[in-house]
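Pasting a structure here, questions to come.
Missing here: one protein chain of the complex. Every other protein chain is in place.
And now, subunit A:
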Amino acid sequence: MNVAATQIDPAPVASAFDAVRARLPGTESVTERRQASFDAYASKGLPNRRIEDWKYTDLRVLMREVLPLAAAPDQAALQRAGTALAHLATRDTTKLVLVDGVFAPSLSDLAGHEAAVEIRSLAEVLRDDGNGNRADLLNINASADAMISLNAAMATDGVLITVADGASVGRPIHIVHVATQSKAATYSRSFLKLGSAARATFVESFVAAEGAAAYQANDAVVIWLGDGAELQHVRLMEDALDAINISTAVFTVGAKAKLNTFNLTSGGGVSRYQGFVSIGGEGAHVATNGVNLLKGTQHGDTTLVLNHLVPHCTSREVFRAVLDGRGHSVFQGRINVHQAAQKTDAKMMTRALLLSDEAEADNKPELEIFADDVTCGHGSTTGALDESLLFYLRARGLSEKDAQSLLIQAFIGEAIESIADDGLRDLAIAAGERWLEARS
């Protein structure tokens, strides 16, 4: 390893922040928060392998530098984003579109959304004088992570979604991130608050407009489930294959609430999806499932930290990785069962499927249990496709690729089938099929 090449020079980074700070929405306390966040980032620099949580995803090697902030999208960019949206085969969803990290009302479905749902853009809220002290929106306490700090410093926009108590939202709320620029960085931060006993489905998509390449996306989403709320969350990351996507999701789950969250990473050259789930109310149930589909030289890191803080909650975690070429998947799943969290029932199962000898899967399931009356378990396997199954399918007329595809779909199906909503499940299946199609 060339150590010199991995050193970062903080000076250009700091001046990059100085150059754009005037463009970033918010004044006073918000500006102070941004500066403090930037300082926190600058003191650490990009996460590297010496930081335990980033052991397998050394951004000093994989990312090397932080690119300049993307320009605010112009008309041409919005048009290209519109074309990309048209290609995105989705069913009826309420689309909220962020182009290069900036909310694009003209591309979003703002008219028809249900009355119980309130939608505002982050930039608007941060700029709003009456909300001059909304610096709290830039705080994420789940982790003292440098990339989260960088996100807080630079977040240009995002959406704040509030669902009223007891409301049941039929149409999925769908944040679509479209990148249109190349060699530029985007920073977005969004919020979803479900009132008590509210029910909703929430989708996030990451896609590239034609021609967008080698960009860096840094996103954060903060989600609260009130007591008795139910959320089905599906995230599909299909960024350009030479792009970098670093995303953080923070979930706070109330009593008797049900959270079902699913992430599929099939895009991006280098990506990290880190989820932090806090179960803070008794009787809650959390299912966190995910799939990494990686080929070529793709590096995909899914890191999930689940905190059981209170008694009588259950959690289920199913993760699948399918790796072709020199694809590298990282799965770190940690379940922390705090001392008070008696009668916790937590299970985690991760499996990786290697389609090539050069692919690599790092699986790190961890349980940390401080309560004595719990049912917890985890398992992890890595293997290749079963030759006898492949032969059976081929003897029935399937080509090698089709036979593999069918078995891969069955393999990832174990994680996808947990998505209760038929429409959202179909979206995830379709994203998986796109990856299989592109695999030659």
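Going forward, contacts are C-beta pairs under 8 Å (C-beta built on N, C-alpha and C of every residue); 3 or more make two chains touch, one makes a residue touch a chain; residues count from 1.
Methods note: contacts and distances are computed from a predicted model.
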> UniProt protein name for the omitted subunit, picking from "Fe-S cluster assembly ATP-binding protein", "Fructose dehydrogenase large subunit", "ABC transporter permease" or "2-oxoglutarate ferredoxin oxidoreductase subunit alpha"?
Replying inline: "Fe-S cluster assembly ATP-binding protein"
>> One chain isn't shown here. Among A:144, A:410 or A:430, which residue touches it?
In response: A:410
>> I need the residue numbers on subunit A that touch the omitted chain, in ascending order.
In response: 386-389, 391-400, 402-403, 406-407, 409-411, 413-414
